[in-house]
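One protein chain omitted, others in place.
This part shows chain A:
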Amino acid sequence: MILFDNVSKLYPTQNQAALDSLSLEIEKGEFVFLVGPSGSGKSTFLRLTLREEKPTAGRIRVAGKDLHRLSNWKVPHLRRRIGTVFQDFRLLPNKTVFENIAFALQVIGKPRRQINRDVPAVLELVGLDGKEDRLPDQLSGGEQQRVAVARAFVNRPLILLADEPTGNLDPATSVGIMKLLDRINRTGTTVVMATHDQSIVDQMRKRVIELEHGKLVRDQSRGVYGYTR
């Protein structure tokens, strides 16, 4: 589903590579934690997968597409098959829960019929039915992140990328979000989650990929956050 073949990324303003000859493969339906200290290249990995950045060297394949050969105007179609969730939720403050999720479908030209069918369904999946008319600032952090997950998932993507989705949430709320991501993973969606959260990684016992200075230092199935702890 995601293949990195000897990928390096050097940002123009930096002199140290954000990713350094990284090779790894993530299969369809996997749940993968991306761990490592701040600045180790986790977000860069996710941005390259989304084709928000291009690699300096190496080859990337996502959902059967060779990103190197993907022309600019086809990038939106790639992104429709990938859902994304961030630490800061990225909701539109002047739109309701329903409208925030509907927005993601409207802007890719989905018909109203489909929106009226899919949005309530995904709201029920994330446990927010009954709150569709609230504005984001009338929701708790955990609920806002559920809206973001719903928006990322409403179009039934092949891949869900999450960049520290629990970074702004307390431990109890984080567990709820993790259960949600696990449920989404069980529908067959590949989930890649960058995180700092040791206890979550230790509890879930999923594949762990650890980066340091942009290099792969560990790739372990059913792993924990770190050896030393």
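Criterion: a residue touches a chain if its C-beta (ideal position, glycine included) is under 8 Å from a C-beta of that chain, and two chains touch if they have at least 3 such contacts; residues count from 1.
One rule holds for everything that comes next: contacts and distances are computed from a predicted model.
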Next on the checklist: There's a gap in the complex where one chain should be. From "RNA polymerase sigma factor SigW", "Phenylalanine--tRNA ligase beta subunit", "Cell division protein FtsX" or "Cytochrome-c oxidase, cbb3-type subunit II", what does UniProt name that chain?
Outcome noted: "Cell division protein FtsX"
Checklist entry - Which residue among A:16, A:106, A:140 or A:220 touches the omitted chain? => result A:106
Checklist outcome for this item: Missing-chain contact, candidates A:24, A:63, A:78 or A:135, resolves to A:78
Next on the checklist: Considering the complete complex, identify which of A:49, A:155 or A:189 is in touch with the unshown chain.
Outcome noted: A:155
Checklist outcome for this item: Residue positions on chain A contacting the omitted chain are 50-51, 72-73, 75-82, 84, 90, 92, 103-104, 106-112, 115, 151, 155
